[in-house]
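In this view, the complex is presented without one of its protein chains, the others remaining in place.
In this document, chain identifiers A and B correspond to the written order of the chains, with residue numbering beginning at 1 in each.
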Amino acid sequence: MSQIPFWTRFLGVPLVLLLSGAFALSRVKRGTLKLYLALLPTVFLLLCFNYYPAVKAFHTALYRYDIGGEATYIGLSNFKDILADRILHKSFANMIKLALFACAVSLVMPLIGAELIFHLKTERMRYFFRVLFVVPMVVPGIAVTLIWGNLYSDSGLVNRLLSAIGLSDWTRGWLSDPKTALVAVMFVGFPFVSGFPLLIYYAGLSNIPESLLDAAKIDGASAWATFRNIHLPMISGQFRVLAVLAIIGAAQGFESILILTRGGPGYTTMVPGYYMYENAFSFKKMGYACAIGLLLFLIMLAGTRFTLRFIRSTEEFTE
Amino acid sequence: MRLWRSLAFIALVLLAVLTFVPFMFLLVNSVKSIPQFYRNFWSPTLPVHFENYREAWAEVRPYIVNSLYVTTLTFIGVISLSSITAFTIARYRFPGRDAIFTFIIAILMVPGILTLVPSFMLFKDLGLLNTYWVMIIAYVSGGQAFAIFVLRTAFAAIPSDLFDSAQIDGAADWQRFWYIGIPLAQPVIGAVAIVNVLGTWNSFIWPLVTVSDDRKSVITKGLFTFASQYGQRYGAMFAGYIIASLPLLICFLLATRLFIRGMTSGAIKL
Partner (left out) sequence: MNGKLSLLRVGAVAILLALVVGGELVQRAKTERAEETGVKVISAVVGEYRPGHVPQSIGKPLRAMRDVADAYERLHPDVRVRFRSVAYTDTVEGEWIRTQLLGDTAPEIVAINVEAVWPDVDKGWWVSLEPFMIEPNPYVPGNRQWWDQFANLPLTRAKRGPDRQLYCVAYDMVETGIIYNADIFREVGVKVPADWEEFLEMQRKLKDAGYIPLLVHFQQAADWAQDIILDQLYYPILEDIDIEKGTPEEEEYLAGYLFPKELCYDIKRGYFDADYPRWREVWRLMLDWRRYWQKDIAVADRNRLFLTKTAAMMWEGSWSVRRMLNDPLVDFDWGVFYLPPMTKATSRFAERVDPAVIGGAAMQLSVTRTAISRGTLDTAIDFLRFICEPRNAEKIIGEAGLFIPNIKGAKLIPQLAPFEDILEKRYCTVKMLYSLSQEFTDRHTRMITLFLNGGISLDEFMVEMENYFHTLGADYYINKYGWDFRDYDAILASHGIPYKPQR
């Protein structure tokens, strides 16, 4: 590393902010200055503790780097390797399949849950069921994967059920069979009603003005029509947010794969997130891992832009 | 109509039961010894082994205060900073607004594994390793993107009329924020708070690599005791998780009651 004292790197940040602040002052009305000031703490924190490491990480994509060792500049060589890496291509295909499924269920199931709760008669019941769905959020991932590992095992529930209904030819090692491993991993987490999306949807639903709902009732609209024409548009803002979060989560997450299949058999359940991890910490190819990460980042960026444009926001409905 | 209601109710109960299974599993298995666990994965067994809780408590107790401290400060930091920022971005127009927003949520898309080592080195150079601040700062900073992303929508969804009439009445910006924005976005703030607290409380990689001092370690470190190369002590581990989640559950119950309430009529009338 260089000999320049470390803290000088931080001089840069306030300097930049000061300069841009001065610039902004000269350009905009007084009223907006305090807005920028309000944003300052957040921006400062993000710049120092999130952007700096992120930029460093992406910068490492141009190097061959083994953590703790020497970093050798190799230009775009890592990206050339990415183009040739069949394993990576396969893992991207897996990721897309997993992401599509995850987005579909994690957006729909909690909505169903929220709707069902919303239609309950008393506030006590509604509170009770909300709690019922929030409490499981404390269960750690390892417990969930343990449960599913058992469900899929030789004498687990899935195989036993199949044998019981006479389909014992269909029994198999669900996580070992290359044909079923990915699908088996997808279904971990059934019924996919997680607390956070449910709460968000519920909040959205409870924000719908009474007047609209009353009007619909007076007009004799069915529950389904109310849902389609009033609920959905009013919560589309929440929907967008959750969709983006689902995409980001699906693109990066690999904890259950790590525990259940290790990306196997072969590479049938390998995903870019796990492949990155292996490259960074096991194969000593941090530079390559960072290049993959940069690619993932760009894909997520594009994916979320597309999603945000595709789903219209609530504002567009109410204005 | 009656029929649909009953069916809907049954469906809801079914979903709730299925969602609750992992938690029941945790409870039931937290009082099993490993031999019992090997023989009965699902059903409760006798005798009940409450000493799992005793062992787990001994492992987890030294770290509870640390977890509480870090999580509380993080919570305060994240919620206060992100609601101010989200409100500003949601309700005001100014040059660079969309750019700044994209800038903020882009952080969500950076894979965490990659920034682990650079962040680690950063805090090391700042001399913050083995302190509480390495966790608090990292969590406050890291939690903002998500919170701002979600809160912005909540603040944006509040009808402008409310703010306009308040402005006419002479309310300052911060008053509009505090007296109108916050209360109306409460349900979402609550949801975000829950997720943030949960994430901070359960995070283990960051504390694992940055805090080696036992006196400052958090609960997740205590829970590691039960996992080893040659087998996990599931009974005690589950008991540990239950104990560790008790503060969380109390917090959630509070949050659900305080924050997530149906809107009472009155304020919102179009």
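Just so it is clear, a contact is a pair of C-beta atoms (placed from the backbone, for glycine too) under 8 Å apart; a residue touches a chain by one contact, two chains touch by 3 or more.
Keep in mind that what you see is a predicted model, and the values were worked out from it rather than measured.
Visitor: Wait, the hidden chain, what does it touch out of the ones we have here?
Guide: Hidden chain contacts in the full assembly come out as A, B.
Visitor: Which of these, A:Leu88, A:Ala143, A:Leu260 or A:Cys290, touches the one chain of the complex that we don't see?
Guide: Spelled out, the listed residue whose C-beta touches the missing chain is A:Leu260.
Visitor: Please pick, from B:Phe94, B:Tyr132 or B:Phe163, the residue that touches the omitted chain in the full complex.
Guide: Within the whole complex, the residue contacting the unshown chain is B:Tyr132.
Visitor: I need the residue numbers on chain A that touch the omitted chain, in ascending order.
Guide: 67-69, 149-150, 152-155, 159, 171-178, 181, 258, 260-268, 278, 281-285
Visitor: Touching the hidden chain in the full complex, which residues of chain B are there? Just list them.
Guide: 33-36, 38-39, 41, 65-66, 68-69, 72-73, 75-76, 116-117, 120-121, 124, 129-130, 132, 178-179, 182-183, 186, 204-205, 208-210, 212, 214-215, 221, 224-225, 227-236, 254, 258-259, 261
Heads up, the rule we're going with is that only the chains that are shown with their structure count from here on.
Visitor: How many angstrom between the C-alpha centroids of chain B and chain A?
Guide: Chain centroid spacing, chain A to chain B, equals 15 Å.
Visitor: Quick check on the complex: what are the chain A residues that touch chain B?
Guide: 6, 24, 27-28, 32, 34-36, 38-39, 41-43, 45-46, 48-54, 56-58, 60, 67, 109, 112-113, 116-117, 119-120, 123, 126-127, 129-140, 143-144, 146-147, 150, 190-191, 193, 195-196, 199-200, 202-204, 206-207, 209-212, 223, 237-238, 240-241, 244-245, 248, 251-252, 273, 276-277, 280, 286, 289-290, 293, 296-297, 300-301, 304, 313-315, 318
Visitor: Show me the residue ranges of chain B that touch chain A in the complex, using the header's touch definition.
Guide: Residues of chain B touching chain A: 4-5, 8-9, 11-12, 15-16, 18-23, 25-26, 41, 81-82, 84-85, 88-89, 92, 94-95, 100, 103-115, 117-119, 122, 125-126, 137-138, 140-142, 144-146, 148-150, 153-154, 156-157, 159, 173, 187-188, 190-191, 194-195, 198, 202, 234, 238, 241, 245, 248-249, 252-253, 256-257, 260-263, 265, 268-270.
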